[in-house]
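These notes are about the structure you will find just below.
The complex appears here without one of its protein chains, the remainder shown in place.
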Amino acid sequence: MEDKEIQNESIIDRKIGLELLHKMILIRRFEEKSAEMYTKEKIRGFLHLCIGEEAVAVGVMESLTEADNIMSTYREHGHALARGVDPGSIMAEMYGKQEGCSKGRGGSMHLFDTKKRFYGGNAIVGGHLPMAVGMALASKKQRQDHITCCFFGEGAIAEGEFHESMNLAALWKVPLLFLCENNLYGMGTALRYSHSVQEVEKKGAAYGVESAAVNGMDVLEVKKAAKKAIGYIRKTGKPYFLVCNTYRFRAHSMFDAELYREKSEVEAWKERDPIPTLRTKLLKDGLITKDDIDTIEKKVKAEVQDAVDFAEKGTFESVQDLTKFIYSNQR
Amino acid sequence: MEDKEIQNESIIDRKIGLELLHKMILIRRFEEKSAEMYTKEKIRGFLHLCIGEEAVAVGVMESLTEADNIMSTYREHGHALARGVDPGSIMAEMYGKQEGCSKGRGGSMHLFDTKKRFYGGNAIVGGHLPMAVGMALASKKQRQDHITCCFFGEGAIAEGEFHESMNLAALWKVPLLFLCENNLYGMGTALRYSHSVQEVEKKGAAYGVESAAVNGMDVLEVKKAAKKAIGYIRKTGKPYFLVCNTYRFRAHSMFDAELYREKSEVEAWKERDPIPTLRTKLLKDGLITKDDIDTIEKKVKAEVQDAVDFAEKGTFESVQDLTKFIYSNQR
Amino acid sequence: MTDTKTVKITYREALKQGLREALINNQKVFLMGEDVGRYGGAFAVSKGFLQEFGTDRIMDVPLSESGFVGAGIGAALGGMRPIVEVMTVNFSLLALDQIINNAATLLHMSGGQINVPVVIRMNSGIGNQLAAQHSHSWEPFYAHVPGLKVLSVGTHEDARGMLATALEFLDPVIIFEYTSLLNIESEIPFDAGAMDIDKAKVRRQGKDLSIITYGPGVYKALAAAEELMLSGIDVEVIDLRVLNPIDNTTIMNSVIKTHRVLIVEEAWRSVSVSSEIISRIMEGAFFDLDVPVRRLCGIEVPIPYAKHLEDASIPQKEDIVESVHNMMQHD
Partner (left out) sequence: MTDTKTVKITYREALKQGLREALINNQKVFLMGEDVGRYGGAFAVSKGFLQEFGTDRIMDVPLSESGFVGAGIGAALGGMRPIVEVMTVNFSLLALDQIINNAATLLHMSGGQINVPVVIRMNSGIGNQLAAQHSHSWEPFYAHVPGLKVLSVGTHEDARGMLATALEFLDPVIIFEYTSLLNIESEIPFDAGAMDIDKAKVRRQGKDLSIITYGPGVYKALAAAEELMLSGIDVEVIDLRVLNPIDNTTIMNSVIKTHRVLIVEEAWRSVSVSSEIISRIMEGAFFDLDVPVRRLCGIEVPIPYAKHLEDASIPQKEDIVESVHNMMQHD
């Protein structure tokens, strides 16, 4: 434990500390605002919040380069924000405006930003895993040295696509980070009802894929584990399976009575909230002051407000354009 | 090794030895005749022979009861014969006659005989595994004490259905024997090109499913392993994954130039032919005589000839009946 | 309906009553699907069932559509009476091989030996801004496949009664239920129960023009008909109900009566149920037509998230009214 902390110190300083904290708080406040806008019916459809899981998005993304590819799920606001996708373009997307990052065609579940190499926003559980293998394969074939990082939930592991993708990635030796956010539930189905083996990282062995699990509530631990995983991938060109154990504090989506878990369980996990965890540590280590936190909160507040303003000011695409983007009409 | 042989003795006597030998020879000669009838264009479509793999069919089937359910692949003549499906009805099926076990609608790949609880004859690789889980689940729900045995090739393990089925079977604790015939090739694709981990029995651990591999060229070893597996299933109600390592001596199907493997490899495996292996052992142990073998061969010859005669004498269904069996028209 | 005592319930409640009755009436019936138990059903249709019927009858399943749908099919083979819920029709693509190659085919392939009495329910439809991956209308796919009975639940009566009759069939039945109708209230007979599942139904008698539709089109067409009546146009509304096999008689009787047909369907236009209805009218009632049959279908675009674009991508009441006016002017 002490040993771990020492190693953590070594990867953190004031600048990085502030950055990590800023990003996590941005995600948190952005999503809180999204929930608010959902109740105001500015945002519709499915809205899946990652509140409680911010450490994973931030810790992993921090360790990737701009050239790396990202693929994610429908619970991807955090990933997109951590990746640097413009908050305004995300909010506008959820408003259905053409200034949105997917021109309002995708909504919350389908954020895309190819400039950031952010490839969605995929809402068929497990359906993006095979594509991630393919992207990594393309990198290998083109002798590019970037990797692909694919986020998915522990629920997705039960899908055949997980199995096929792990096998293909291992067989073909492609630079792919399988990044599982294990938040213990797939909608209302607890891990123990969806997997016969619940330490899901153990599944890597069936494919000879290097695997690890990490405390996903601590951004420093995630960062360290991600760094190790990514280092391995860059060095060997082979895939890696990293499981981040985390928890979502909110409901699965906005339609969820949360009948399947005890309030007390949620409260217990909130004790491990990744934001206070980092904040406390940074304060304790004297890397930041209370003022810094205020500054971040103020800055984030403005960023989120800007995003909302941008979305509000956004415009709706003309209905005439409905059939755009079916074929590219290009050769 | 010695220990093993001693155990083998204990499960074999003259009667059983003759029976095992008879069944393996029946399968071998029946399939040789099928190949002949294919070249004579009596049989068409895809024909997949299991020559070389007879020990698996016979060793496993021997250990099941009449109440147990069987599901198999398109390479299922051996399983059907070992199960006791009438050879005439199989040959007639391949002739496309209405006296066939599937009325000529199925052909070689789709042998069915519900009286024998033989549920196909399934030609989508891996596609029957989920159904096998369901049959086992039905037994469990109805508190029946029979099990389901599902045959598949090692190629099927790469399909998502294998993964989903193993997880479901383990999670629901259903009495299902996953019986993998690992003949080292899926069509022309060698094991090493289809699985990142080639000791496929290791995949059981990812689901907490008890697993084992056995020499599939020795019917006595198969029988012992199957007995153990089936005993475990009956006792615990839980699934078991048994891999029988074997080899097909013939081409994948009748359309296969066998470009993907060396003749010498095939020859080497033929040295381990399960029929001579058992024959030699029984002779050596003094359980049978050369005359016994002649008797078996003669008997089998007659059985196969009867099957052919039956098929030849069979009749074609009227074209008027084409649209039968689409709906059962029953409530 | 004015004669008999009626009760006002939501479509959700109607579905729920039908389902509950099925579980009570037959101990072989069980419900399996993602989040049908602890979560209470993704759309709260099975809320409270787990408590009432227990985990043996109400089975939460892992995310593995091919696996659990296949297991449902297998359980049907094994003597149970499974009702499989695919959370939404979108995910049924993952199980399509099981549904087509196994459920729809086994009766035929086995020469009539095997029945597959499985009921597969799927929530469907467009209209909640769920975007491209969650807004498919796969009725045309299922309507294409012989061996499947395909039902589309467009009214509260059918929501209440179709399941009971489906459970009397020995063949696989696919039931489309519609998310957009769940909260809508309507009157149904106090003692509503099992409904025929063979025939289309004239939901409104009319003499000027026939609107043929199904699913969410039914109430839209009825509303349009009311409005059109104000202009003196008397529209007949036919609810197809059974999309496979399609009931020709009801259609032809209506064409012969009104000589004008408009088809309304949410699914994409090309190769749709509409196409099939038009073809049957071409074949069976060509000389009875006063004007060419027209159709209002889903615009051929992956359904966009933004509300105004989503609305524009499926036929609305106003579109129906306008089309009918157009067709009537063509005299």
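Chains here go by letter, A, B and C, matching the order in which they are written, and residues are numbered from 1 within each.
Criterion: contacts are C-beta pairs under 8 Å (C-beta built on N, C-alpha and C of every residue); 3 or more make two chains touch, one makes a residue touch a chain.
Remember, it's a predicted structure, so these values are computed and weren't measured experimentally.
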item	value
Touched by the hidden chain, restricted to displayed chains	A, B, C
Contact with the hidden chain (one of C:24, C:256 or C:282)	C:282
Identified contact with the non-displayed chain, of B:31, B:54 or B:159	B:159
Residue of B:144, B:189 or B:328 touching the missing chain in the full complex	B:189
Touching residue (missing chain; options B:34, B:63, B:122 or B:183)	B:122
Interface with the undisplayed chain - residues on subunit C	66, 90, 93-94, 96-97, 100-101, 104-105, 108-109, 131-133, 136, 140-141, 143-147, 244-246, 268, 270-276, 278-279, 281-283, 286-287, 289, 292-295, 300-302, 304
Touching residues (missing chain, whole complex) on subunit A	69, 98, 100-106, 110, 112-114, 119-122, 124, 127-139, 141-142, 148, 160-161, 163-165, 167-168, 171, 324-328, 330-331
Contacts of subunit B with the absent chain, listed as residue ranges	44-46, 93, 96-97, 102, 104-107, 109-110, 122-127, 155-156, 158-160, 186-190, 193-195, 255-257, 259-260, 316-317, 319, 322-323, 326
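Throughout what follows, only the chains that are shown with their structure count from here on.
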item	value
Innermost chain by mean C-alpha position	C
From subunit B, the most remote chain by mean C-alpha position	A
Subunit B and subunit C, separation of their C-alpha mean positions in angstrom	41
Centre-of-Cα separation between subunit B and subunit A, whole angstrom	46
Subunit A and subunit C: spacing of chain centres that average the CA atoms, whole Å	37
Multi-chain contact residues (two or more partners), subunit A	158-160, 193-195
Residue numbers of subunit C (touch at least two other chains)	62, 64, 66-67
